[in-house]
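Data block below; observations after.
Of the protein chains in this complex, one is absent; all others appear in place.
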Amino acid sequence: MKKVCLIIGAGAGIGGSVGNRFAKEGYHAALCRRSDGNGLQALVNRIEEEGGSASGHLLNAVEDNALETLVTAVEKIGPIDTVLFNLGAQIGNRSLETTTLKNFELGWKMACLGLFRLAKAVIPLMESRGGGNLLVTSATAAVRGNAGQHSHAAAMGGRRMLCQTLNAEYASRGIHVAHIIVDGAVDAPDTLGKMLGETQFNALRQARGGDKDGLLLPTKMAETYFHLAQQHRSAWTHELDLRSYTDLAWWNHEVH
Amino acid sequence: MKKVCLIIGAGAGIGGSVGNRFAKEGYHAALCRRSDGNGLQALVNRIEEEGGSASGHLLNAVEDNALETLVTAVEKIGPIDTVLFNLGAQIGNRSLETTTLKNFELGWKMACLGLFRLAKAVIPLMESRGGGNLLVTSATAAVRGNAGQHSHAAAMGGRRMLCQTLNAEYASRGIHVAHIIVDGAVDAPDTLGKMLGETQFNALRQARGGDKDGLLLPTKMAETYFHLAQQHRSAWTHELDLRSYTDLAWWNHEVH
Amino acid sequence: MKKVCLIIGAGAGIGGSVGNRFAKEGYHAALCRRSDGNGLQALVNRIEEEGGSASGHLLNAVEDNALETLVTAVEKIGPIDTVLFNLGAQIGNRSLETTTLKNFELGWKMACLGLFRLAKAVIPLMESRGGGNLLVTSATAAVRGNAGQHSHAAAMGGRRMLCQTLNAEYASRGIHVAHIIVDGAVDAPDTLGKMLGETQFNALRQARGGDKDGLLLPTKMAETYFHLAQQHRSAWTHELDLRSYTDLAWWNHEVH
Partner (left out) sequence: MKKVCLIIGAGAGIGGSVGNRFAKEGYHAALCRRSDGNGLQALVNRIEEEGGSASGHLLNAVEDNALETLVTAVEKIGPIDTVLFNLGAQIGNRSLETTTLKNFELGWKMACLGLFRLAKAVIPLMESRGGGNLLVTSATAAVRGNAGQHSHAAAMGGRRMLCQTLNAEYASRGIHVAHIIVDGAVDAPDTLGKMLGETQFNALRQARGGDKDGLLLPTKMAETYFHLAQQHRSAWTHELDLRSYTDLAWWNHEVH
């Protein structure tokens, strides 16, 4: 039975690339997303064509018991060794007035409550087997709140603190929690591409030097995700940042 | 008509002391708490006996429209110049297993959603009058997550990022948002005292040098809260910490 | 004998304004700067004309024993209760190539070693009298390093950590160390004005809304410096930021 890497939020960007990377190393990749069963199946097919093992799971992560049921189902495929929690909650910039209570609650349910529920479901299983990895994709909004980011920043700020409380409780019990601050635009047509629209997304890619590497490339990011899951327990990383060489770090301003 | 200082979370600790301090300077103190109408009335009476103006308001902040209705009602007393959001969400240390979904959601509703709802209700009124102050009592859990603090830290971490997004959107429009990190035990029988129980609370006070100043004294903290609301807009503080001289800062460890 | 407030770095901006503020409250203001004895005397005269007590001291803070000798001399005027360490080390943006070893060393000597030497000289005296305040003006460069700030950021980053080690060792012994992050342009002709030149400085003031309050006004900042020195030891602030309402916080980016 293969070790499982469970990906919550597996589109054509980070999630899919990480699933692919783990599958290449012999893991079963359990890929989950909310919609687009065809796109999901395409990801599974690609992994299988390259000789890997994968399965696709549609789920609405904010529904009661959805994550808990998923964990139970995936454990039948194999023991979950690594989980990537990759749900975002970015809805673009909205003023306080136009950010609704519903926006605010949904952001929290996706980005913060979802991680809490997942952790409650999967960490005890990992602990009973001696260890496991919980990789959490995060965003700049987890460390600073910009204008227009009321919903997103509040959700991600909560998520970051939750990663710390999980680490504080479980590191010594063999669970490696890693909080990965993605501090830049990702070259992901499914997420950033949809948010910006095709024209603006392509303009951004061109402005950053064409389709080469001015945006964060998911296949390259996946190398670091995989490395984190392989770190020896004597030398674990809890938090790191990722950005393209062309990007300003969030703490820097343009110097004129 | 007096300027109003509205206190959300007015017990015998920080909230009551801040209300008292503002009332001494000529503000009407609108004091709100969830229960104990007698205790609330006692706070109001004390302010009035000293020649100040105050009113008491019972509200359950997590109920739909409670905060919004409160703001409307208090505005009839006078224009809200300063709000102190002083709701905590500390429930003591609980393991992941014993932290329920309900705990986690309630913590967020109190500490994070409550601030968002309050901001939506009151900031536009302040802005229409050219300015105002939103003071937010916060905790160490807003900047680091300790074991057992899953609910509290996730809620406060979200709150801190929300304070930053509010500041980023509204500072230039005259609204001063201040995030006050209370990094130590407060000498407050209503909150810490109740959580610890009388015996343990008194033992802590004795260990810190009796009833003088080893814990954070709410009347002394209130001086800084009041100062923040008086800062000129050319020199605003967004974030500061408060602790007793006997306390280790959260980032320090005992040196042996 | 009056309590002394000793200002290291007293120009027409923060240093002079803080001296003035303390003198109004009955302190003797001992004002120190490197050069321009006439300007220094003018500050002293102004304080005395308003009924306060002040003295002027020229010193080159990076010379061996200069700070130590100063402390001894000023203690003869009265007991030093509060020190403001207000030396900057900003030399504008320089590339790595054009930042010399001499620049780098001088920045450190002013901003970091100077504070260490001062602390060694003055803190034991304060401690022997039961307490005192060490206020340290700091800059955004203490918390993040921008391009071109090699010398300044390295010096200020060291200074911030030194403030923390001093606080960790001395808070419980009655010494209040406060690290004040000035996160914006100060309306100070002596420092920013000289660095930018008169034309560019006036243009900046106009762009921020004329001479009213778009830049940090030193007289208003002085209110917060004074407040910090008056905080009761049960509720001390170790770190806070100051910026004008028109300024973006250092962690925010313009949203387009």
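So that you can tell them apart, the chains are marked A, B and C in the order they are listed, and the count of residues begins at 1 in each.
In this section, a contact is a pair of C-beta atoms (placed from the backbone, for glycine too) under 8 Å apart; a residue touches a chain by one contact, two chains touch by 3 or more.
Note that the structure is predicted; figures quoted are calculated from it, not measured.
Student: Among C:Ala153, C:Ile180, C:Ala222 or C:Leu242, which residue is in touch with the absent chain?
Tutor: Result: among the candidates, C:Ala153 touches the missing chain.
Student: I'm checking contacts with the chain that's been left out. Which of A:Asp36, A:Glu68, A:Glu127 or A:Glu239 qualifies?
Tutor: A:Glu239
Student: For chain B, enumerate the residues touching the unshown chain of the complex.
Tutor: Contacting residues on chain B, toward the hidden partner: 93, 143-148, 250-253, 255.
Student: Please identify, in ascending order, the residues of chain A that touch the omitted chain?
Tutor: Touching the missing chain: residues 164, 167-168, 171-172, 174, 176, 187, 212-217, 220-221, 223-224, 227, 230-249, 251-252, 255.
Student: On chain C, where is the contact patch with the chain that was removed from view?
Tutor: Output for chain C: 95-97, 101, 104-105, 108, 112-113, 116-117, 119-120, 123-124, 141-142, 144-150, 153-170.
Heads up, the rule we're going with is that only the chains that are shown with their structure count from here on.
Student: Going by C-alpha centres, which chain is most central here?
Tutor: If one averages C-alpha positions chain by chain, the most central is B.
Student: Taking each chain's centre as the mean position of its Cα atoms, how many Å separate chain A from chain B?
Tutor: That gives a centre separation of 34 Å.
Student: In chain B, which residues are in touch with two or more of the other chains?
Tutor: 164, 167-168
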